[in-house]
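I'd like to ask you about the structure that follows.
Removed: one protein chain of the complex. Kept in place: all other protein chains.
Chain IDs A, B and C follow the sequence of writing; residue 1 opens each chain.
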Amino acid sequence: MTRRIGLTTGGGDCPGLNAAIRAVVLRAAARGMEVLGIEDGLLGLLAGTGAGVRLLRPDDVEPILNRGGTILGTTNRGNPLAFPMADGSVVDRGDEIVARARELDLECIVMAGGDGTQSIGLELAARGLAVIGLPKTIDNDLSHTEATFGFATAVGVAVEALDRLRTTAESHERVMILEVMGRGAGWIALEAGIAGGAHVVLLPEIPYDPDVVADAIRRRRRAPRPFALVVVAEGAHPPGEAPPRHAWPGTHGSTALGGAGMRCAELLAQRVADCEIRVTVLGHTQRGGTPVPFDRLLATRLGTEAADAAYERDHGVLMAWVPPDVRRIPLDPTIRTPRLVDPASQVVRHAEALGICLGRIPPA
Amino acid sequence: MTRRIGLTTGGGDCPGLNAAIRAVVLRAAARGMEVLGIEDGLLGLLAGTGAGVRLLRPDDVEPILNRGGTILGTTNRGNPLAFPMADGSVVDRGDEIVARARELDLECIVMAGGDGTQSIGLELAARGLAVIGLPKTIDNDLSHTEATFGFATAVGVAVEALDRLRTTAESHERVMILEVMGRGAGWIALEAGIAGGAHVVLLPEIPYDPDVVADAIRRRRRAPRPFALVVVAEGAHPPGEAPPRHAWPGTHGSTALGGAGMRCAELLAQRVADCEIRVTVLGHTQRGGTPVPFDRLLATRLGTEAADAAYERDHGVLMAWVPPDVRRIPLDPTIRTPRLVDPASQVVRHAEALGICLGRIPPA
Amino acid sequence: MTRRIGLTTGGGDCPGLNAAIRAVVLRAAARGMEVLGIEDGLLGLLAGTGAGVRLLRPDDVEPILNRGGTILGTTNRGNPLAFPMADGSVVDRGDEIVARARELDLECIVMAGGDGTQSIGLELAARGLAVIGLPKTIDNDLSHTEATFGFATAVGVAVEALDRLRTTAESHERVMILEVMGRGAGWIALEAGIAGGAHVVLLPEIPYDPDVVADAIRRRRRAPRPFALVVVAEGAHPPGEAPPRHAWPGTHGSTALGGAGMRCAELLAQRVADCEIRVTVLGHTQRGGTPVPFDRLLATRLGTEAADAAYERDHGVLMAWVPPDVRRIPLDPTIRTPRLVDPASQVVRHAEALGICLGRIPPA
Partner (left out) sequence: MTRRIGLTTGGGDCPGLNAAIRAVVLRAAARGMEVLGIEDGLLGLLAGTGAGVRLLRPDDVEPILNRGGTILGTTNRGNPLAFPMADGSVVDRGDEIVARARELDLECIVMAGGDGTQSIGLELAARGLAVIGLPKTIDNDLSHTEATFGFATAVGVAVEALDRLRTTAESHERVMILEVMGRGAGWIALEAGIAGGAHVVLLPEIPYDPDVVADAIRRRRRAPRPFALVVVAEGAHPPGEAPPRHAWPGTHGSTALGGAGMRCAELLAQRVADCEIRVTVLGHTQRGGTPVPFDRLLATRLGTEAADAAYERDHGVLMAWVPPDVRRIPLDPTIRTPRLVDPASQVVRHAEALGICLGRIPPA
């Protein structure tokens, strides 16, 4: 009988997921294994969720390398360990998943996802399901791996926006605020800010002093070209304030967009006179579309190695990027600890060395 | 004595302005004329505004063809005909401009701008200044010209955003709303919507019925891939409602972002159950950055023809794009009437023929 | 019985074909008609060619709007009116096509293609097949239509190459030659050259004098930044010389790449001392990949109108772009006359007015 493995994608999607799916399928086929795609996180294994499973063949996945999103869908209808039933109750359906995977003769399931998905994998592994983790998050904040795919594409979207904002900011002598993704981790803001020539970059990891930021803006306004580019992560906030979140219609009582960006704009407007401020919120454009080459390469290599791990029955491992190689490391609860921007790291020091204001007085 | 002309850019900037500047300067030089660049709209001609004039030579402008913005700056400090003085009064400084242009031996001034800039030109022409109009607006809503530069670049930014939103909308089965520029005219929304495969496109010219839009969304949610892309122009609104505007910090009492997009989201959330809606506001990224080839070509051709008109002392004319040629037409008050999307036009009919919902029941 | 039409794509592919296919299918479905896709030009109608027909449903074509190429394939195995048989004979299989179309109950066939494809359509129409023409060529040289889709994307690829070549040309003070498509018509070279800031543009329509070009290069080499950008259409050549063509391995005795570009380089190297020249051949990258928004819009509108013509049984017509509308014009033999660059047109005059050398002394 042909050996068979499962494959699923969970959590927020990101560019590169389809490249990873393709690699798992191509490599598994080369080793004589079948891949069953599980739709909508793991819900495709649960009856009555509207999702299912389907065999993925090499010809199906050949053309998806450069397409954003995931052909398998993602966890849109909830966590299988706390599944919302029609009657309003919340049910743990993990055992159902383990049983169904056995029925389908799945040797293991390769789970592409972030800390949430990997945590579900750990729980299911404890109940007897063989899992292999494939790290994925646009925020680049997973432990144990130097980079996650999707991140470079998101940085690319943000930098292109900065390049565009720069020319109009300069012509109109405006302060342009760009809000980018990153509730807990400021990697997108930091790397896009350096690469895009921002004058101020505000991160969740460094609560910002509005007076320090206002000073930086005033300094810029004395330059021959008195404009400023400000990058604000969604989770950036002054000390003592909670980061305001987008309040989407239908999910909250009130609605608002551009929480962190608009808050920063208000604080600056109170402090800097005669200054036109405009705010852009890139939103979900950061997590869609064609992945940049690095994300395709990384996703492809992680997927290839995951299929090899499956072939070797090397279960309970996470694929980690440790340049220039993919390594398999044990999948354990430390995956839940995010990898944040370290305010004392070299990249932060480099940003401040260049004169970028991070909302604090740079340490000596 | 070398013949000399002035050149200025006014109103909101848009990609292609630098290409037009370059063309005017290169062509004028080829005909033996000097070009004096006037900064910040016409303010460079007024003492005490912080702006000035500078000679533009071919070597200065050779590299700016593909750069966004305008090296001359734009009308950031107000209309010279209603200039805000330090003491709070508002003064007509038009005569000062006419006098200063004579002092500088400017045979005429080529004014690149939208309806506001061209109207100022008309008024100054009535006072004795020779002007030549070069039409420019990102909204594509100027009369007499089939297209304005900057517009194609803005459509490109919006379509790229739709391509990105599509993949994540599909993976997550979401309704994605993209708010684009266009307070009075819906050209960006309409062309980007068709080219980007939107399912709903809402224009200022066609007040939308939220129930009709909700029906379209519900239909999409029964499709095999139940996602939807909605493009909303800034000025789109239901009948009887004023379009909500962005309220920028520092300029208004309260602040809010994503007026028309968030309002549409609310109206849909009230009508469509169990539907995740997300909103992106592209903002000023639509008017910055490298112009697409068509905008460079159009700006270059308009600028070349404007320099030729100046050489021939053919004043009081507007450069108009009437494919495949640039024509010189009289600059007159009809320039103030915008060119809006005609709800009975072929392009609108094509959009509805394809099944795109414009917020109304399509006419039979 | 459901009304049914055929749809095929012929000749060299170009970005936008899939957008046109999608529009025909979506519009036909909205009017209650079925669309049968015919593969590989019309060969899908002929037994034993390895190609076939397939029903195209709206869900099949929804995602292809922004994908290059054609999902139907194109005329890879030859002209059905002069079909190469296995025994080496060449056979007219036109009657077989007409008969097969009747068998399949096709009311008409929408044929997307260039002058070759439309000519085949005319011949089949004479034999009783109802056809509707949808113009397509990357070269923009079809009569009766102001623009063809695919062209703007090709110009975009060429301009991006020029933007890249510019920075390295400037750093190294080199002459960079870019060979672009266009054997008979120079539209890509001309528009890309103007939009990309080329100093020399050589077109098939204006045989170039190498001495005039060498003078232009020498002039550039006295500039403060002594580099030059030269765009050469495939079909450009000095008077009396035939344009050298690429000789592909397997199809000719000898092989060579970059015919027109390398020939121009040789002629310059003989005339300009101490000058580093480099040549790039963009080749088929110009006809692939994601179409730019204008090409998607144009293809979508042409396809929508073609489906409406089919619904109205308005056969024997060609969809033509006459801005701002699509018009239906009679499909007749004048389609065989290409629309070339007119050396006396305004766009040519504008190019020379700016100082671009077209390989001739500009007319007074």
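Here, a contact is a pair of C-beta atoms (placed from the backbone, for glycine too) under 8 Å apart; a residue touches a chain by one contact, two chains touch by 3 or more.
Since this is a predicted model, take the numbers as computed values, not measurements.
K.L.:
Which visible chains touch the chain that is not shown?
P.N.:
Checking the complete complex, the chain left out touches A, C.
K.L.:
Among A:A236, A:V292, A:A320 or A:C357, which one touches the chain that has been omitted from the display?
P.N.:
Looking across A:A236, A:V292, A:A320 or A:C357, the contact with the absent chain belongs to A:V292.
K.L.:
Out of C:G6, C:G37 or C:G73, which touches the unshown chain?
P.N.:
C:G73
K.L.:
Per the definition of touch given earlier, which of A:E173, A:E191 or A:E205 contacts the omitted chain?
P.N.:
If we include the chain that is not displayed, A:E191 is the one touching it.
K.L.:
Would you mind spotting which of A:L26, A:V175 or A:V201 touches the chain that isn't drawn?
P.N.:
A:L26
K.L.:
Among C:L7, C:A161 or C:V230, which one touches the chain that has been omitted from the display?
P.N.:
Of all options in C:L7, C:A161 or C:V230, contact with the hidden chain holds for C:A161.
K.L.:
Could you please point out the chain A residues that touch the chain left off the display?
P.N.:
23, 26-27, 30, 59, 62-63, 65-66, 146, 152, 155-156, 159, 163, 191-192, 194-197, 223-225, 290, 292-294, 296-297, 300-301, 304-305, 308, 323-326, 345-347, 350, 353-355
K.L.:
Extract the touching residues of chain C with respect to the undisplayed chain.
P.N.:
Contacting residues on chain C, toward the hidden partner: 12-13, 15, 17, 67-70, 73-74, 76, 157, 160-161, 163-173, 176, 248-251, 255-258, 261-262, 265-266, 268-269, 275-290.
Throughout what follows, only the chains that are shown with their structure count from here on.
K.L.:
How would the chain A/chain B interface be labelled, same or different, where same requires over half of its residue numbers to be shared?
P.N.:
Answer same: the two copies use largely identical residue numbers here.
K.L.:
Which two chains have the greatest number of C-beta pairs in contact?
P.N.:
More C-beta pairs are in contact between A-B than between any other chains.
K.L.:
Rounded to a whole Å, what is the gap between the Cα centroids of chain B and chain C?
P.N.:
Here chain B and chain C have centroids separated by 31 Å.
K.L.:
Centre to centre, by mean C-alpha position, how many angstrom separate chain A and chain B?
P.N.:
Spacing between the chain centres: roughly 34 Å.
K.L.:
Quick check on chain C: which residues sit in contact with 2+ other chains?
P.N.:
As it turns out, chain C has no residue touching two or more other chains.
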